[in-house]
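Only a single protein chain was left out; the remaining protein chains are all shown in position.
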Amino acid sequence: MTAPAIEGWFTTGADPALLGTRCTTCTTVFFPKADGFCRNPACSGETFEEVALSRRGVVWSYTDAQYQPPPPYVPATDPYEPFALAAVELPEGLVVLGQVAQGYGVADLRVGQEAELVVETLYTDETGDRTIWRWKPVVELGEETDQ
Amino acid sequence: MTAPAIEGWFTTGADPALLGTRCTTCTTVFFPKADGFCRNPACSGETFEEVALSRRGVVWSYTDAQYQPPPPYVPATDPYEPFALAAVELPEGLVVLGQVAQGYGVADLRVGQEAELVVETLYTDETGDRTIWRWKPVVELGEETDQ
Amino acid sequence: MSGASKDVAVAGVGMHPWGKWGKSFVTYGVHAARAALADADVPWTDVDLVVGGETVRNGYGGYVAGATFAQALGWNGARVATSYAACATGAQALDTARARILAGMCEVALVVGADTTPKGFLAPNAGERWDDPDWLRFRLLGMTNPAYFALYARRRMDLYGATQADFAQVKVKNARHGLHNPYARYRKEVSVDDVLASAVVSDPLHLLDICATSDGAAAVVLTSVDYARRHGIGSPVRVKAVSTVTPTFPHTVMDMPNLSTDSSAVTGVPERTFKESIGRAAYEEAGIGPEDVDVAEVYDLSTALELDWIEDLALCGRGEAEALLRAGDTTIGGRIPVNPSGGLACFGEAVPAQALAQVCELTWQLRGQAEGRQVEGARVGITANQGLFGHGSSVLLAV
Partner (left out) sequence: MSGASKDVAVAGVGMHPWGKWGKSFVTYGVHAARAALADADVPWTDVDLVVGGETVRNGYGGYVAGATFAQALGWNGARVATSYAACATGAQALDTARARILAGMCEVALVVGADTTPKGFLAPNAGERWDDPDWLRFRLLGMTNPAYFALYARRRMDLYGATQADFAQVKVKNARHGLHNPYARYRKEVSVDDVLASAVVSDPLHLLDICATSDGAAAVVLTSVDYARRHGIGSPVRVKAVSTVTPTFPHTVMDMPNLSTDSSAVTGVPERTFKESIGRAAYEEAGIGPEDVDVAEVYDLSTALELDWIEDLALCGRGEAEALLRAGDTTIGGRIPVNPSGGLACFGEAVPAQALAQVCELTWQLRGQAEGRQVEGARVGITANQGLFGHGSSVLLAV
């Protein structure tokens, strides 16, 4: 059975999106979801509504993991295969980290470039595939290649 | 094979004794062994010699453990059997905790009473008996009973 | 430095009810912080220092409690600090805030302590640690916390003629004190027979002689006396002293989690025991004596320890606490009420919050707001507690 690696952080349909919360008092958006108290110091709000974040943003920076990270990271393959990471700034005014979509590496990235959210398999355990959000570089028209 | 539950803290011969250290500068005695730096604030000594402590002292206070202590305590028996504990003041001017010798309980103890060090089995593991120091009440002449 | 200029004002206090709520310590802490800010009528954005009492059992967020609370309340650019001192943590955090205010480095400080405690016995972390006394005392001796409390209790019996019924009477008194305290976890009368009928944990102490562990939180807003005045608080409760002294070598009283004491053979025994020196330092710093104290909140990890503390704080002579207790002097309405909040007996222990909860209670007492448990006319209050490894604290408050 395919299931998210973490519950309630993103949707998994055709146009997947991150799920945050919005303070009903000051409208500030939080991801991961805030609960309890609003973290805007000028706001004493304590109620939040779920909100799907924009699926596209702009690359703030990027890197990769050339060595296998230590646990609790669960390697997807044996032997280990390096993957790229990106921090992407969304129109909501926040930056969200994510792994980069399969098939893309740091050579495909650039600060300021557009990226789009996709959902892919992070690792597979005894119950099936565990999925995660990832950032996929938006390649300009004419440069598109088949991944 | 019988061996101490902790290395170098006590001797195990006919007249067992706790092993401490004595600062060679100010002669203050420490148990457990001090090393590195003397803890007398007026002394800057850094060398120590091993010293056997007095085998007899005076009960400072006492209690028992009516419930099985949590790990890393290793129960000696299953089901658990309560044991007594005593803090004994030695002529060296320090108080040392210990379990009370087998066969004695809080009813046999009194603040100010004399106690003597014995070595008994704390628990038994796959390599054999693990021994520990214990305090045995010194019963006045005529009251001695065979333990 | 003149007496007056050493004061800081307690502008607000707040708590989260003690209990087992199953929530994060952050939730409790922010709740208490907001309550204290509301009590002080100070906006969060005025706070220029946040001091957190660390909790060591709640992941990284607990290690950096000050920053965790500051972030949860909303980063406002304030200075931040996190203190740890075992059971004295809250008082240390308070002292850190006080020092910065007195140094002119800060005007409004928020001090917060909160804990989420695991169920069951407090036991050391997993793993073999042959150089850690806190591990060795379990491994070599099976020495639990109640066993240490029991050593102190037994000494009172053998030296001063205390009885198990006396210890039980402390519980009876504190249970009655806490009946109307909305922050207390246990609000139920207890009889001497109830205590004596509960299981003996470590002779001579019964289950009901020993405090539980709880989730809980407490917060204090400290300000300069100047800020309080400008803010319309003319005669605030004032912190007159915070004692955070360490022992003087040789420390000759058996202390949890040690297996032995220092030796006094070479240097002689210090004039005062460590616990006596804690209160003494507070009195000296405040220029206030034990005879001026109207109310005390002391750390009753066990019933018998309350009796020790009464003497350690010089509220009576050594060996006289049972007489005080029996005469009703330590009950609300008596000469020197002790633990009008209900104490740990009614709260259970929440390490980083406890010393601050004592300050909250005394603040309510000195303001005359301790509904249902008010010590009439209280103007001077003192707290006391002791942590592991040479930590202890005493806070002296006056209005």
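For clarity, chains are labelled A, B and C in written order, and residue numbers in each chain start from 1.
One rule holds for everything that comes next: a residue touches a chain if its C-beta (ideal position, glycine included) is under 8 Å from a C-beta of that chain, and two chains touch if they have at least 3 such contacts.
Nothing here was measured: the structure is a model prediction, and the numbers come from that model.
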For the chain that was dropped from the view, give me its touching partners among the shown chains. A, B, C
Kindly state which of the options A:Leu19, A:Val58 or A:Leu85 is in contact with the chain not pictured. A:Leu85
Using the touch definition up top, pick the residue from C:Ala38, C:Val64, C:Val192 or C:Ala323 that touches the left-out chain. C:Val64
Per the whole complex, from C:Lys20, C:Arg79 or C:Arg176 the residue touching the absent chain is C:Arg79
Which residues does chain A use to touch the chain missing from this display? 5-6, 26-32, 39-42, 60-67, 69-74, 83, 85, 87, 91-99, 106, 110-112, 122, 132
What residues on chain C make contact with the chain left out of this view? 1, 6, 24, 50, 54, 56, 59-61, 63-64, 66-68, 70-71, 74-86, 92, 95-96, 98-100, 102-105, 124-125, 129, 131-132, 134-135, 244-251, 257, 262, 277, 387-391
Touch list for chain B against the chain that is not drawn: 36-44
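Quick note on the criterion: only the chains that are shown with their structure count from here on.
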Taking each chain's centre as its mean C-alpha position, how far apart are chain A and chain C in Å? 45
For chain A versus chain B, what separation do you get between their C-alpha means, in angstrom? 59
